[in-house]
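Shown here: the complex without one of its protein chains, the others still in place.
All chains are identified by letter, namely A, B, C, D and E, in their written order; residue positions are counted from 1 within each chain.
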């Protein structure tokens, strides 16, 4: 089956950031995202939640340049202040055009 | 440690499809799957759920040809009618024989 | 944006193992992890839970050698007795130094 | 019944904690509040309400002579067969909707909203009336054909075989709603009112309050759909009010004619008038995936449910009183 | 007690909302229904039930002279030590199971099912009797050795050291079940019945109804295990019925001999007869991972629990009456 190579950007963040992050993703060119709730620990300890360690795991499949824009934005805007990580994986999708807002 | 290269197929779908999808996976040769519940948005907006946007995220580690069969099937059977995405990642697993129903 | 190549190790395991697994991860050199709850089926059927099939999905981003240590450990210590799988994916992260306990 | 005008009834109904809690949920959502009951609590409340309604009916069912059951059963069955056809015809002929969209909506209006049923029981009780104890069984009898006929109309000619229909049939009959209602009914009847007494502080005493909390959350869910009102257009808005009134009055008349009390006829009318938004949507999604969910969810949840809760149920009650007067 | 035959007791017990709700859950599951309480609600109900039982005992504990505590404590401890050994011997000698499997099952039958305990309290109360208020403390005293002895038998010779045993000991003593029962007991005793009054509509009034809902879900869980009955074979089926009867009668006799009332001896018997399926499984899974979970889960949840709920508890009650008559 013919597939397209795209980037899967995963962001794990404090729950208070969810709505802002989703707005940012849409604005930076993502056409969709999937969120699951989880918990975790990292290099920064405590977070502002009754449920210590609760976080949201946001995934978005995007084109290479959108992926780059997203991780730059997350690194600039959130890393210095919030408990957030972001990483990128290569994925193969069917019907790749679904994931690009414009021609790329 | 010796590892085997396999495919991780991830399907994000409306909750009503879960039981059918799992049946399909088993039928197409997957030996296991992991499901987490999440929410999301994509190019198709509204779905049939009191909880708008709720979906299930199904992962299955399979051999290359099974991966191909799964994404073809999902693309044919579900993409035209339902809110579903599917993508494939390369993974390295220990004890790779666990993930193949027969020799491949 | 400059990124570092690291390994994402994912472990899907029975819930009773969670606290022990997290201890092991820390001990083997992981600097963080993210856990989500899910359910699944695999080659071993039944597990000890009122909720048959419930499991935890633990993700940790680590350096190559830590990844190797983790999957060796999981393969030795848990595979023979428990319902557990583990797999490794390549990921690109921003600020890679965050994921290494010491220089590597 | 002197003095019980529709206006009085409406006013009394509007100031009930049920209607106001629903309204609070809608308003909070529309203003952008994050107010929401956790999913598990909402599901737990739904389970509780359905089971409690069943138990309550069961405990009183011994008092209902069995020969009184036949005619109401026929009425419920007839309503389950007629209401989706009426809805489908209106949607196709007046609304010019596609076959799948019309079938999907018809399936919702053929099946029964358990919460509307419960709210109708509440109003009837508040007026000092009682509905026959076997009404939860009638819900089941109306629900199954109502949903299946709607789906069949939507599927006709689609060439997808009857596989979805059979699967859907299975899912409705064994779905949570019917299992809890009928299971509760059977347990209540087997145990009897006296031995049920120790569990009644839970199942009876808490019922109105738990319903209030449930409606608060249902208001939030409906509020989220209100934004789609513009997208569905004026036809569906009218449909979601007029068709329930027709179905409701038909239900009241058939129920009264079948010998139901004023309370029972009111509740039967409310059942006919209601559109399911818990049981129907997943069944419709599976069987008619190409129907637009915005249409049926918005119509059922954001138009018809509030209409019935606020104005419909009092209207059916008033109709039942009116019919009862004419018949004696 | 004239006229209280086992048959009467059984019939009365069968028609209780508790047994019927459990049955509804089993039947729904077996028919393929998706009926199920959400996980969080199920866990919340379990917390509520355990804490309520503790509070209730605590509020009445002042009325229990402390010197009456010694003999029952000894009886509970003895039962905690004997029952896993009996179970293990039967499994090894008559059933020819492997050491780990026998140990895993013995740990379940040594420990106590809190829900069986609660159901026994319910039946006793229904018969107009009362159990001594300190029984929740006896549950703790029986649970810990019961589970640990079973695990030790399974581990012996496995060469895995005593690390798992110590960890498991820690987990049982600090597990939710004991903390809620003992914590509730302590709070109830400290606060006293009078100052507890405002919280009693919640903790006492709702108790039977909440237990009914909990048993509905437990029925669903047990129903899911019923399919494994064939896999575990006739030996375990017999084991799951006969051994509880032996343990139960032993518990009643020891309890009566230790001075417990008819109600108290019944509950002690039910505790000894019961097999844990909430606290034991994770402990066993950790310490004896190579034991087959199908065996112990099916035996405890799909065989012994329903047996005790339906027939065992009435039997222990009848035995306690019989013993009490002989002793006076």
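To be clear about the criterion, contacts are C-beta pairs under 8 Å (C-beta built on N, C-alpha and C of every residue); 3 or more make two chains touch, one makes a residue touch a chain.
In this text the structure is predicted, and so the values were computed from the model without any measurement.
Across the whole complex, the hidden chain's contacts among the shown chains comprise A, D, E. Here the missing chain is touched by one residue of D:10, D:35 or D:130, and it is D:35. Contact with the omitted chain, checked across D:97, D:114, D:206 or D:224, is made by D:206. Residues of chain A in touch with the missing chain: 14-16, 45-52, 81-82. For chain D, the residues touching the chain absent from view are 15-17, 20-21, 24, 27-28, 31-35, 37-41, 126, 201, 205-206, 208-210, 212-213, 216. For chain E, the list of residues touching the undisplayed chain reads 38-41, 43-44, 47-48, 51, 55, 170-171, 174-176, 179-180, 183, 186-187, 190-192, 195-196, 198-203, 205-206.
Keep this in mind: only the chains that are shown with their structure count from here on.
Chains touching both chain C and chain E: none. A centroid comparison over C-alpha atoms places C as the chain most distant from chain D. Set against the C-alpha centre of chain A, every other chain centre is closer than that of E.
Summed over C-beta pairs in contact, the chain pair with the top total is D-E.
Work out the mean CA point of chain D and of chain E, and you get 41 Å between them. Per-chain CA centroids place chain B at a distance of 37 Å from chain D. Distance between chain centres (mean CA atoms), chain B to chain C: 20 Å.
Under the contact definition stated at the top, the residues of chain A that touch 2 or more other chains are 36-37, 89-90.
Counting partner chains per residue, chain D shows two or more touched chains at residues 39.
Chain pairs that touch one another are A-B, A-C, B-C, B-D, C-E, D-E.
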